[in-house]
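Below is one structure, written out as structure tokens; the observations come after it.
Here the complex is missing a single protein chain, while all its other protein chains stay put.
Chain naming follows the written order as A, B and C, and within any one chain the residues start at number 1.
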Amino acid sequence: MKSPREIVDLMLREDAFSSLLTMKVINVELGYCELTMQVLTEMTNGFGIAHGGITYSLADSTLAFASNSRGKQCVSVDTNITHLARVNAGDILLAKSKEIHVGNQIAVYEVFITNQEEKRVAHFKGTVRVTEKFW
Amino acid sequence: MKSPREIVDLMLREDAFSSLLTMKVINVELGYCELTMQVLTEMTNGFGIAHGGITYSLADSTLAFASNSRGKQCVSVDTNITHLARVNAGDILLAKSKEIHVGNQIAVYEVFITNQEEKRVAHFKGTVRVTEKFW
Amino acid sequence: MKSPREIVDLMLREDAFSSLLTMKVINVELGYCELTMQVLTEMTNGFGIAHGGITYSLADSTLAFASNSRGKQCVSVDTNITHLARVNAGDILLAKSKEIHVGNQIAVYEVFITNQEEKRVAHFKGTVRVTEKFW
Partner (left out) sequence: MKSPREIVDLMLREDAFSSLLTMKVINVELGYCELTMQVLTEMTNGFGIAHGGITYSLADSTLAFASNSRGKQCVSVDTNITHLARVNAGDILLAKSKEIHVGNQIAVYEVFITNQEEKRVAHFKGTVRVTEKFW
């Protein structure tokens, strides 16, 4: 059976969008993941701040790596994100997952995103379906 | 007071991320928006399908344009998305908003995303805070 | 195979809580349900309005009946509710479901709740897991 790090390396190799958004893995453990990325000017929206899709994408990748790290392939079902503070171009974001529940059919994680001043900018909660397919 | 189309044009002019993702406006009316985009290979994830952030970003832009089209600036608070079917590179996505509630302090919209075969691939629900600031 | 109405009758017979809250079935069809209930003074909270659990419970029963009416047992996974307007003791609530997605593993419904003045007071979205067990 593959280790959490091996699984995430396999996933990352194909993950063009996470690369495009400059995401980097800080840490991966069983059921846990920590990612970072820098907000570029190409990632801003009509208000001159980071598009909501930026923190969402970072959180969604963190969810994918954390949940798949346990060995079985997991597919995102329901996710929600609450935007808590402005994210500006130049900000460096850090996403950390927390495991809420691991069941046979579903698993639930939350992801906290902070900026370089350790201010919390978004909170994400995601439910994944746990499949029977191993990495 | 600006028209829905004028507001969305103003927002789009600065919206680097929506442009990066190739989003195009099909239709904008008071409290309504319809966007399209094509899924490029740069938008795929570790499973070889579109990253969850792609449909989310498309829905979030649709929410922003639909809610701001009413004249007051609206800020996204809580959003959730349910992924219903695979989205592949090459797919052409269509997002249509529906207004659920317009209040003095909050407004609620849903966004349905379909692919080129008119199959529903994602359902999004978003709550925005309605500010007192006019466009 | 049982009809939608037979399934809901079976469920209702055991559903002590829906009875306690005075819920009544107005209509049931394949994948659809419509319920009504009256808000009693026992259902109010510390602000003198209906407790958030009242509209949630009504919506959750509507979801359960609508999703199970298709013949396979469905179990609620993720649900969210947005409270849109005050609900007072004496109000008569009407809940109507709408099917967003029916898949092999999950199904998604929304429920709109209005009061006796046809004002929308809550919007609910629910994802259920579709099991292989028939009613």
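Throughout what follows, contacts are C-beta pairs under 8 Å (C-beta built on N, C-alpha and C of every residue); 3 or more make two chains touch, one makes a residue touch a chain.
Worth saying up front: this structure is predicted, and the values here are computed from it rather than measured.
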Full-complex contact with the absent chain, from B:Glu34, B:Asp78 or B:Glu110: B:Asp78
From C:Cys33, C:Ile54 or C:Val111, residue that would touch the chain that is not displayed: C:Ile54
Touching residues on chain A - with respect to the absent chain: 80, 82, 84-85, 100-101, 103, 108, 110, 112, 120, 123, 125, 127
Residues in chain C touching the chain absent from view: 10-18, 20-21, 41-48, 50-54, 56-57, 60-61, 64, 68, 73, 75-83
Absent chain, residues of chain B that touch it: 77-78, 80, 105-106, 127, 129
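Operating definition for what follows: only the chains that are shown with their structure count from here on.
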Chain B-chain C separation of Cα centroids, rounded to whole Å: 28
Inter-centroid spacing, chain C versus chain A (mean Cα positions, whole Å): 33
Multi-chain contact residues (two or more partners), chain B: 80, 82
